[in-house]
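With one protein chain withheld, the remaining protein chains of the complex are depicted in position.
The first chain written gets the first letter, and so on, giving A and B; residue counts start at 1 in each chain.
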Amino acid sequence: MSSMHAGSIGRKPGIAGMFDYRTRLTISLLAPVLLFFIVFNTIPTLWLLGLSFYNYSLTSGMPPEFIGFRNFVQIFNNRNGIWFDLSRTFLFVGLGVTIQTSLGLLLGFLFWGSKAMPGRRVALTMLFTPMVLTPVATGTFFRFIYDPDFGILNWILHGVFGLQPIAFLTNPATAYWSVLAVDCWMWTPFMTLMTLAALGSVPKAELEAIEVDRIPWHKRLTLVVWHHGKFILMLGVLLRTIDSFKTLDLIIPMTKGGPGQATRLVAMELNKQAFESFNIGWSSAYSVLLLLVSIAMTSVFIYILNLRRRRA
Amino acid sequence: MIVARLRVWSYYVLLWVVSIVFVSPVLWIALSAFKTRNDILAMPPKFIFRPTLENFAHLFARDELWRQVANSVVLSLTAVIIAIVVSFLAAFCFSRFKPKGTDFLMFLLLSIRMLPGPAVILPVYLMYAGFGWKDNHFWLIMFYAMFSIPFSVWILKGFIDGVSVRFDETGLVNGGSWLHVIFKVVLPQVKPGLIAAFIFNLIFVWNEFLFNFIIGGVSTQNIPYALAVGTYADGGVAWPFIACLTTIYIIPPVVFIYAFQKYLLVGMTFGTVRGEV
Partner (left out) sequence: MPRRTLLKGGAVAGLAGIVGAPFINRLQAKEAHPLAGKKIDMNILGIAGWLPSSLGVKMSPIFADYVKERFGYQVSFGFAEAPFSDLFQKAATSLATKSQEYNIIISDSQWLGALAKPGWILKLNDVIAKNKELQIDWYSNTITEAYQIYPDGSKDLWGLPQEGDTIALFVRKDMLADPKEQQAFQAKYNAKLPQTFEDFENLTMTEFEKVAEFFTRPDKQLWGTAMQYSRVYDFCTCYLYPFMWSQGGEVWDPKTGQVEGILNSATNAKAMEQAKGWLKYQPPGALNYGIAEEIDVFTQGKVFSCFQWAAVGLAMITPENKDKVMVVPPPKHGKGAEAKRIYTVGGQPWVINAFNDEAKMRVALDFMKWWYQPETTLEFAKRGGNPCDKATLSNPNFDKINPWGRAYKYMLEPGRSRDFWHDPKYSEMLALQQEGFTSYMTGQTASATQALDYIACGQQQILHDEGVAKTAPTDKCSSVSL
């Protein structure tokens, strides 16, 4: 690229002439993205940061009142049980992503060898359908499926195992796991997709080589498949972790955070504070905290990703 | 010989069973779309019943439905197309010219996706409310586009990285401009990435509820909004309505996934390889 003589071509007079063609091109290519970014991300984030130092409730009719770090102090003091929400959410994310990845890997491997299967495309499409449902609809309908009076799941359990109807979503012991189960149902196909993509990234030559050399299964996995596909898999895990942290649309129709606080995740509490109680200042502080948590999580991931990439 | 074939076929059956198990709740919803309300609520559940199309008739008789469908389609397509175009240009720049701060910017872009919905929308709502941009198609589309950009940039950059620089050089040496290189030389080679990014973001905006509810308004209602709002009808929970609308709404994304499956599988490699899947 440096051999290109772009520097001497296209020098325009005036300010534009200060930048050479290549720089101008760079700027014009980046300009739209930067514009979007600044308007919709930077400015709102700064606004958020600013608001977090105020006591501002939209419905009180009073103007915002500067209170310094009081919002943050309250958060630190576990007002409203924030730390419980966070630990619940981390558990949800951790368990969910683990289950989805393991199951996804399993299914991915299972489907990998089925190129010749009739109707493979249809089967795979069916497999991917859960990801595509509107979460609002999924939540509402699973509420129906789990319902002890009218739901089909209890009917199956009763017929097969003779169990009494279980109120999955209102029993504190089962509510959390029931919601987690739906989340796994929705997103395991995503990890399957990533697994298939990762497996596909193994060069054909190597695949044939390991067949020919009759290398044992576990060595195949670690030496060949993992070596090539780990970037994609890790990326999938990263994306899933990020998205799982944000789960909201699914929970609201199913349990609305109940029973009690059993399924109250971070996004739900934030939604309630920001848009039902309209405590703008406090919600902003909470959002800032979440932003820091997210940045920390993603930095860790990207670091691991780059590490592996560099080593590879 | 027969044992081998039996093994292969039982393997296929297993795969089909797995697929069907995963899709069964969706099938249950679709089945309910054709039942009367009493049939849906019947216990024990009815698998054999007289199908009816009256739910669909009621659905299409609703005034707002067409506007909501139109909004869903317009908002999704426009936002994602804008996002892809913008992302492609940016990804090209990151890949080829590697300006200072590329990694930082890529990381920042990803940071937008990290925050939960309410956290993102809170300052945006205040901003929109302050400027009067609420309930406005253009500004809603812009916001959706912003949300689709990070994922697209990451995928496209990966793919463009995989396109050898020599293609660019050849193009430029032969007298083409950079525009020619970008759109005629590199673009066709990253098709899987474009399609994967397009489909994923489309599905996201297609199913998006919270942002539309908060910064949208009367004129920008989309179908997920209709689903959330229409859950309770005058006579209890509106199961027929939900089943019907969900079933119809899921058809376009499923069709996309079926039609472009190959591209999707390649696209999700993020460009690390361009082989067959």
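Assume a contact is a pair of C-beta atoms (placed from the backbone, for glycine too) under 8 Å apart; a residue touches a chain by one contact, two chains touch by 3 or more.
Just so you know, these numbers come straight off a predicted model, no measurement behind them.
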Of B:Leu15, B:Leu41 or B:Ile223, the residue in touch with the unshown chain: B:Leu41
Option touching the unshown chain, where B:Ile149, B:Ile214 or B:Val266 are the choices: B:Ile214
Hidden partner interface residues of chain B, rising order: 38, 41, 43, 125, 129-130, 132, 134-135, 213-214, 217-218, 228-238
Sites on chain A contacted by the missing partner chain, in the whole complex: 58-61, 81, 143, 147-150, 164-165, 167, 169-172, 255-262, 264, 272, 275-279
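Rule of thumb we're sticking to: only the chains that are shown with their structure count from here on.
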Chain A-chain B separation of Cα centroids, rounded to whole Å: 14
Residues of chain A that touch chain B when the two form their complex: 1, 4, 22, 25-26, 29-30, 32-33, 36-37, 39-41, 43-45, 47-48, 51, 107, 110-111, 113-114, 117-119, 121-137, 140-142, 144-145, 149-150, 152, 155, 185, 188-189, 193-194, 196-204, 228, 231-232, 235-236, 242-243, 245-246, 248-249, 253, 266-267, 270-271, 274-275, 280, 283-284, 286-287, 290-291, 294-295, 297-299, 302
Chain B residues touching chain A - in the complex, by the definition given at the top: 11-12, 14-16, 18-20, 22-23, 25-26, 28-29, 41, 43-45, 85-87, 89-90, 92-93, 96-97, 99, 105, 107-120, 122-124, 126-127, 142-143, 145-146, 149, 153, 165, 168-169, 172, 178, 203, 206-207, 209-210, 214, 223-224, 227-228, 231, 237, 239, 242-243, 245-246, 249-250, 253-254, 257-258, 261, 264-270, 272-273, 275-277
